Each structure stands twice: as structure tokens, then as C-alpha cells.
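Have a look at this one before I ask anything.
With one protein chain held back, the other chains of the complex are shown just where they sit.
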Amino acid sequence: MTQTTRPSPISVNNLNMRYQYKPVLTDVSFEIPEGKTIAIVGPNGAGKSTLLKGIMGLEPLMEGEVKFFGEPLAQKRLATAYVPQREEIDWDFPIKVMDVVLMGRHGQLKLWQRPSKLDHEIAEQALKDLQMWEFKDRQISQLSGGQQQRVFLARALAQQASLYLMDEPFAGVDVATEKAIIELFKNLKAQGKTIVCVHHDLNTVGEYFDWIIFINARLVAAGPVESVLTKENLNKTYGGRLSLLNDLTEQMYRTRLNQAHKHD
Amino acid sequence: MQEWNLIQQPGTWELLIEFWSFEDMNALWVLMGSILLGMSASVIGGFAFLRKRSLIGDALAHAALPGVMMAFLLFQTRDPLVMFLGALTSSFIGFFLIDWLPKNTKIKPDTALAITLSFFFALGLMLLSHIQGLQVENKSGLDKILFGQAAAMTQQDITLLAYVTVFILVAVTAFFQKFRLIAFSAIYARSLGVPVALYELLLALLIVMSVVVGLQLVGVVLMAAVLLTPIAAARFWSDQLTTILFLSAFFGALSALISTQISYLAPAMPTGPWMVVSLASLFLLSLLFAPSRGLIKRYWQQRQLRQKVSEENVLRTLYKLYERRQFEQNDFNIADIQALRSMPTDMLKDTLKHLCKKQMIRESMRGFCLSKEGLEIATQLTRRHRLWENYLNQYMDLPADQVHSQAERIEHILTQEQEWQLEAELKNRKSDPHGNPIPENTEGMSRDK
Partner (left out) sequence: MINDVWILATASLVAISCALVGVFLILRRQALMGDAISHSVLLGIVLAFLISESRSLPVMLAGAVIIGLITAWLSDTLHKVGKLQSDASIGIVFTLFFAIGVILISLYAGQVDLDQECVLYGEIAFVPFDTIIWGSSEQGLDIGPRAFWMISVVFVIVLASILVAFNRLQTVAFHPSLALSLGINVVFWHYFLMTLVSLTTVASFDAVGAILVVALLVIPASSAYLLASTLKNMLWLAVIYAQSAVLIGYALAYALDSAISASIAVTSGVLLGLTILGLQVHKIRLRRQGKATLLEKA
């Protein structure tokens, strides 16, 4: 693993997650470098989104821990911006583009505080960066798919985080949005920020990202594109699961053995 | 005071005896009717539950209310058939509304259910209050369908109830295969060429019918529970759909029996709430005591598992100690064990006692030694542990320092077949990632058989 003077933006240690009794991720550990764009890659159902959610503390971990810049999430919440998958958002919700972007500022505000002029300026800049300023008064259901994605990126941007976690930002967007996202990545990288994306397109992964984490219910490989984007790793990632590992882990959850063991 | 009471009215026992001697034919009819209702509603509600529409019955029952009132307003009669048809109509309108709203507007399914339920109920109450202000005959008793009152049921009511419930039970039996298929997966059923929409409509009709005939017994407000609670309780007892349905029918009947008894003893009491309370008690009993899924059983299993795990852990630790002494000295004390495995002393002593009882270990000079059986099992556990470590190392590329904690658990659940499979898949079967040798499988080891 990389040894830097500053602790890694995310270090995952022995992470285990499950859905009901089915193991989704088993014993995943890795560290990512700072200031890079990092893709999480794997087949459908490999646990990519789950990994992201586990890292963000949105879904419970069975085991393991995640550190952000060497500290637990609670201390680094606002330094970490999350962009959910587009399908998970209620687009019928009565809310305007500007209000969504301002949500990025709420974390910094006290319960009773309203967004200040500065907050509005930051939100405005974020929208302009993504060429969405003219849509600021639209209701979110009146946007195209790509525009909706850009709104959520602008929201993350307005949070002024140093680490960005995005769930499939390129899924189902138009060319203009794709370009806008790549531009955004460049700018963020220039500012030394770290970006982690769930990505599903193998054709573009080498082009858009510096680093890859291959996942298929377990960690297959993690490292710089040039060293890990190999045929062997792809075969391992897309070559199906380890049946023994899967069966036994499932049985372990079913019998709740992991709990029985804790009390020793 | 009490004596006066006894003279004035018969006591509970006398009433019960009177009831069970079947002198009061009407009471008997009510009993039969409510048992039939309890059975049919539980069964049909079971399918609604499996279709993940548990609260549909609640909405449909509420939706029946304006139908009853409208029928009364239009025909000025309390003929059960007229009431039934009125209720059926308005329930069906409610059913379609619940379906239509989310498909054609932004309104979400759960909100659509709540809207339909509350709007129809309000409409029904509005009509009821209007009727109560009118100068018409035999309007009294209309409000009994809100909470249900078995005692207020007439012979005609019960006849209709019997016909409808028997019809429902027959229909469910006749179409059981299809209903089960659709409940399992509607998409799969469609791919088999089953006219799913038609059967769903039939199912809806049966639900509406059972709700509507149940109103006088259970009432609008609580009908939902009769459809929902029995199946929820029965589910804890079995995985077999037919068994679950029979059980829920039994629960439905039992609760009907209890509540009609109470209603007979205290005629002013509404039946519905008692039926719900008895159903909920059955549910609670099932939740706690069901043989395979009940909470107590689950807790017990967990405790046993925990004990098994700590026994096996101690055995393996003894093996490790034995191994370190080149299999020469088989005699260890508690301090030796705790040096290798952190375990509270009380728990360790307890576990050792259990192992002694099972003759896995014997007391010896310094403390304890492995018996022959104990050694066999300890060898096998160690073998599985180390095989699994190798597997993780080879297939998951986990470094030697990360494989131990996973193997600590998997060793307890590996079966003989899985062990063979593991052997076949491994390159290295001689030593684990830490360099310890993997013990050979001794003859006659059939712990899992």
C-alpha cells in the first residue's frame, strides 16, 4: 500500500456487508491515494454501490472499519460529498434546482440558520460550473436525465468537500453532460481533491480514471490503471464468484455464527 | 350486592353452559357464521399478504361503508343482499381507485391507499349521519357495521354470510394452484401464459366479498386485522404454503370462537375489537413460541451455537498447545489455554466442564488433557481452519495476517463435503499460510454424518 505523509482519504479495513443473509462484500480492504480519480468496477450485483454506501455509513457494516484521512467518518462528514444514483431520487419531489444545490450547504448551517449570501454565491458558482445556472428555478422533474445528474454534481460541489463519492455519475447521461463531468473531474483534481466513482463502462474506465478498484463480492485488485487494468484481473472480476466462499459466508450469517463468536 | 347480582342475572358459567348446550339456536348460528368468516377471511387475506398488499383489506373495508349507506338511502331496506351488493360496488370502486391513482398521477401507492380509505370512510360517515337525521324506519343498527356486533346479526345476515364464505373457500381451493403461482411471481405466471389480470381481479373480488360480509361481525375499522394478522402469525410456524393457510384459517376460526363467546356473555361489547385482540395474542404467541422461527427458539439456538463455538475453540487451542510440544506432552492448565486464546475465565471453566462431560477432555496432572475423541475433533477443526486459510490466501489473495479471523468462524460450519471440495481446489494442502502443517484426516471421522 502507498505510504504517504498524509493519511489516505479513504482506508477500508476488513469490510464485510450483507443483504439479509447473502454476503455482498467479504473482507474488502484497500487504501486510495489522494488527488486521483478512482473507479470502482465490477459486474452487476458485485456490490459496487453497496461498497460506496458502506463507506459512507448509509448501510450497516457487518464488520470492518472505514477511515477518512485517518479519522472516523463523523469527524470528516462535511469533507466528504456523496452523489447518489439517479434512480434513487424522488424526481417528483417539489423542489427547485437551486434548493437542491443549497442542500450542499445545509451541513454547515445550524438548525435555525438560513443559507447566507455567501452560501448562495457558492451554489451559484457550482451551478455555473456545470452550465446549469439558467435552470436554477426549474422543478427537478422538468430536467433531462443529464441535467438532473449535473444538478446533483453541483450539489456535491457546493459542499466544497475534499473527497467526492459518486454512484454511477455517467449512467444514462448525454454527451454534453459526460463532457461536463470530465471537465469537473479535471478541475477538482487540479485542486487536489479525490474522486471515487462507481463506474460500469469498461471502455472508458482507462481514459477517465487514474486508479481502479475491481470488485466482485470481494476485492479482486486495486491500483493504478496501468498496472491493474489487465486481462487477468478482468477475468477474475467478471469470471463469477467463488462459490465456496459465498456459500460458507451465507451460512455463517444464517446461523449468526459471527455473533456467537463475538463474545469470546 | 353480589348475591343480588347472582339472582338478577345468570353468571358467566351458566351462560357458557347455556351456550354450549345449543339451546339458543341463534347463538349457534352466529358462532358458525363467525367461524366460517374467520376461516375464509384469513385464507384470502393470506394471498393479499403474499402479494405484499397487506393493508388492501383495510382500505376495502373502509371503502364498503358508503356503499352500505347508499344502498339503504336508495332502497330504504336493510335486506342483507342489498347491503351486500352496495358494499361490494363501493369497495370495488375503492379497489380501482387505489390502482388508478399511482398509475395516472404523481400520488404514491401508500398515499393512494390512505386517501381512498379515509375519503370513502368520511363519505360513509357523512351519509350515515345524514340518514340518522332522516325520518325513516329501521335505520337503527346501521352504525353497528363500524365496530361489528355479532349479537345484532339476523338469521338472514347469517345465511348470506354462510353462502359467501363457503363460496370463497371453494373458490380458493379450486384456483389454489394459480393463486399460488401468482403470489410467488406474477411475472413468471404471465410468462407461462396465465391470465394474471383475470386472476388478480378474481382475488380482489374474493377479498372484497370477505371484507363485506365481515363488516357486521368485525366492523369496518378493524376488518384489516382479520385478513392480515392470522397469516402473519401462521407464517412463523411453517414454510409450506398449504400448512400456513390451514393454520391461518385455524387461527381465524379460533379468534372468531373466542370473540363470539365474549359477545354472547356481554352483548353490549363490540365483537370486532375482541377478535382483533385474540388474533393479536395468537400472533404474539406465534412470534415467541413457534418451533422453528419463534424468538425463544432463535434465542435458544443462538445460545447453543455460542456454546458449541466456545467448546470447539477450546479444543482447537488444546490441539495447538499439543502441537507446540511436538505431540509429546498432553497436559495443560487454564493459564496455558488463556495464553493462546483470550476468553473470560468463568466462561473457559464452564466450557471445560462441558467438554469433560462429553469426554472430549479428561482431568489430568496439571489440568486437562485431550481424550482420543477430543483429539480427533480437534485435529479435524484445525485441519479445516488451516485449509480455509489456504483457500483465502490462494483465491482471495489475502495476506497471511488477514486470513485467521475469517477461518476462526468458518471452521465451525465447514461440512465434510465442503472440506473435500476445498481439498480439490487447493494447490497447497500441506501447510497453512503461516507455515503450520495441515494435519491429515484421520480414519473414521464422520462427525457430520
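All chains are identified by letter, namely A and B, in their written order; residue positions are counted from 1 within each chain.
By definition in this document, a residue touches a chain if its C-beta (ideal position, glycine included) is under 8 Å from a C-beta of that chain, and two chains touch if they have at least 3 such contacts.
Nothing here was measured: the structure is a model prediction, and the numbers come from that model.
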Chain not shown, its touching partners among those shown: A, B
Touch criterion as defined above, residue of B:58, B:336, B:389 or B:432 at the omitted chain: B:58
Touching residue (missing chain; options B:32, B:93, B:107 or B:186): B:107
Option touching the unshown chain, where B:47, B:179, B:283 or B:322 are the choices: B:283
Residues of chain A (touch criterion as defined above) contacting the omitted chain: 53, 56-58, 74, 77-78, 80-82, 84, 88-90, 92-96, 99-100, 103, 106-107, 109, 111-112, 114, 139, 159
Hidden partner chain, residues of chain B it touches: 49, 52, 54-55, 58, 101, 104-108, 110-111, 113-115, 117-119, 121-123, 125-127, 129-130, 133, 146-147, 221-222, 224-225, 228-229, 232, 235-236, 268-270, 272-274, 276-277, 280, 283, 287, 295
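As a working rule, only the chains that are shown with their structure count from here on.
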Chain A-touching residues of chain B, taken from the complex the two chains share: 106, 302, 305-306, 309-310, 313, 341-343, 347, 391-392, 395-396, 398, 402, 405-406, 408-410, 412-414, 418, 421-422, 425
Residue ranges of chain A touching chain B (in the complex, touch as defined): 14, 26-27, 29, 92, 218-219, 242, 244-245, 247-248, 251-252, 255-261, 263-264
